[in-house]
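Only one protein chain is missing; all other protein chains are in place.
Coming up: subunit A.
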Amino acid sequence: MITINGLSKTFQVAKRSSGMKEAVKALFHREYTAVEALKDISFTIKPGEIVGYIGPNGAGKSTTIKVMSGILVPDGGSCSIMGYTPWLDRVAYVKNIGVVFGQRSQLWWDVPVVDSFELLRDIYDVPEQEYGSNLSLLTETLELADIIQTPVRQLSLGQRMRCEIAASLLHSPSILFLDEPTIGLDAVSKIAVRRFIRTINEEKGVTVILTTHDMNDIEALARRIILIGKGRLLFDGSIDAIRSRFDKEKTLTIVYRNRPEPLQIAGATIESWSPERAVLRVDTEKAVLSDVLIEASKQVELLDVAIDAQPIEDLIVQLYKEHQIS
């Protein structure tokens, strides 16, 4: 579906220095520095995948998305998406993709949503029948029926985002690029958007490439993540792979029948302790979890046990640290 090989892109960025004198000087003569936004990026994506494309700000995420959606022409490398080279056959290619920029609207601000949809139908030349069935499906699954006659400027952010996503799917694209689709949304809207993305992926087989800073998006949607930092590809694999590599620590919360003196358990560090409840940290490389539990049950009468893995957020931070990109 998507094959990217050795993609690279360098931008010339004007040097900015502080001070009035420098600012005046910059009016006449500017110095440029080359910033390598992408360095030798390669990956392939199969049809029907949901891929989380992540990295800190300025890592090159949006540059990659821009190249893949045909906006930018790279300096080197190849990119073949559904047999097209995005920047060469722009008009033919973009009919097959949908793009949602979370921070920018693609809808016409002052008119009812449905008017925007109809103009998009004409722009993409969607056959009437296909448009009708897509629209009714999207209206139903995204619960748009009540808001479709409302001008965009009167919608809440969550409602607007649902309309944005619907707008990018009216022409039944095979690939959907989502650039921070949940930014600024409340919890309910976030969950609705995630559920919808999963639905269209499962039911219509749409390939989804998702950039986000919200690791909950990734955890809820993407089985695979591609991590990039400073223009380089740092990790490409499943969330489970990250877990097994970095998730060496479990948090164990135990509740037991009253015991006045503190616990002492080999292989576990006591985080907090009270006569009824204790939080233990276990390094799974040094101790076996079951041993710790057996040891604990010998000392107290266990009422409840909860084992928590490290949040994926922390794992990503560790990954950033390992590559020194944060």
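Points worth noting:
Note that in this section a contact is a pair of C-beta atoms (placed from the backbone, for glycine too) under 8 Å apart; a residue touches a chain by one contact, two chains touch by 3 or more; residues count from 1.
Here is the rule we use: contacts and distances are computed from a predicted model.
You can't see one chain of this complex, but its UniProt record names it "ABC-2 family transporter protein", from the set "ABC-2 family transporter protein", "NitT/TauT family transport system permease protein", "MoxR-like ATPase" or "CbtA family protein". Touch with the chain that is not drawn comes from one residue among A:I2, A:I41, A:C79 or A:V94, which is A:V94. Panel shows subunit A; residues 11-12, 63, 66, 69-73, 87, 90-92, 94-95, 97, 99, 101, 104, 106, 108-111, 115-116, 119, 122-125, 151 of it touch the chain omitted from the view.
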